[in-house]
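Below you'll find the structure I mean.
Note that one protein chain is taken out, while the other chains of the complex remain in position.
Here the chain labels run A and B in written order, and each chain numbers its own residues starting at 1.
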């Protein structure tokens, strides 16, 4: 039995298989509409998240399975002081697979060590969010045709943005990837990622301050939201949140086939005028999130 | 693709078709138990509502479909500042049809302009609540046998009660309808409805203060709840909430075949002693709400 706690819990080869299965699903979703009949997914969301939760639920329903769970810690036994270890042992009797979002880093890992069903980390604090990373990879692979030989810009909150850290890590396993890290000084990629992931693997990257200047060289622009909840004070948030806004003026400097990705929800870091540009693929990306989760559930339940 | 934002989004002819389909469902519900197999309804409730949400969910399940969604804004991405426009574009990838309840008037309309799946307004503030209106119409049609030539009394909060405004509007399209508007001065039907709907269409109506006096002439009595949340101060609420209480004493003045409708939830505006009177059809009305939503989902998904 396999758990998915970090994106790198899949080898490159397993990941490629996952993405291939996702693309089969995209081609012919109806072929998979019954493969999880009688199976149950538990969605244990100790922290609210519409998109991720509903994406998992849509995935399981698309496979013919069923869903049960909770969408916030208030309506769970956590309020009564139960440990994640105990909860997962009980949930193991109720469901065949589970997706856990938890505000504490490492909680899904702890759960996995006590679980008798596959555990998927659906986001643990500022730590990991592997299915978002798989979604990002599927989006790039499907729309660019490859996961190697790409120049990828990450823009916005590169300090706290776990989706950025995860994707940097995941792409570091492919060849000929160049990173352009676009952020204010205060929100730079953490040192451990620069040293342990980029430098250690001799991956070329540059850190820049200007989104506009970086645009022309990018194959992919990965925008992120400056999340209010990651800031210690309101003043910093207000000063920084609007600095790296993508608009059509900046888009004019980009390649014709550059893709704009965003993990969503977006607040105002991408002007809505960009939405109609064919290079803006963040809503398509959300759709891919369902397919890759379908593929992941199938792999973990071994129904393929 | 069609959205249902206001009750008048359906022509009279489409509405009649909807009600006919609803009555077919009432006759033979099992015939429809599989028509939405593999389809998903998203219930996006930014404001809690047990009855409406569960009614939609029951409807979709009765059709063999599945449901996903959220039951309050707290557990949604709205808390992170996402616009309804973005949410619906994502949800469009997750589901085949959606029902939105939102505290802001117009939010479901905005959603519909960005959606690639049919959007049903499940209540937007004090504005519209079309499936309640369809439920009311089905109840009248099914139990009275017609939607024309009726004297209908509306009682209670006619100022803020959106179900009242919607039903007045909807019935204004049928022939020979007389309205008796029964309310305290403070909760009269708003001027724009009297002028733009009633006067403009030369529909006869009278405004009265006494429920008891109005009873003998009514074919239908539509009671409404005086909602605490619509009042600006507690004192007004307490003074007015108990004035128009329906009890058996008042029922004695009514026709033998008068029907009492109520959108529910009821607090104390109808004494519980009335519940056993065969003319009290508000619980039957709640049941009809499931059938009409089944019919609406079928129409919008074009499975009939």
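Just so we're on the same page, a residue touches a chain if its C-beta (ideal position, glycine included) is under 8 Å from a C-beta of that chain, and two chains touch if they have at least 3 such contacts.
Just so you know, these numbers come straight off a predicted model, no measurement behind them.
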Which of B:19, B:36, B:67 or B:292 contacts the chain that the document leaves out: B:67
Contacting the left-out chain in the complete assembly, out of B:11, B:50, B:149 or B:176: B:50
Residue touching the undisplayed chain, where the options are A:12, A:31 or A:90: A:90
Interface with the unshown chain - residue positions in chain B: 30, 33, 45, 48-51, 54-55, 57-58, 61-62, 67, 71-72, 225, 227-228, 264-267, 272, 283, 286-287, 289-290
Missing-partner contacts on chain A, residue numbers: 38, 40, 42, 66, 68-70, 74-82, 85-87, 89-91, 93-95
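As a working rule, only the chains that are shown with their structure count from here on.
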Distance from chain B to chain A - Cα centre to Cα centre, in angstrom: 40
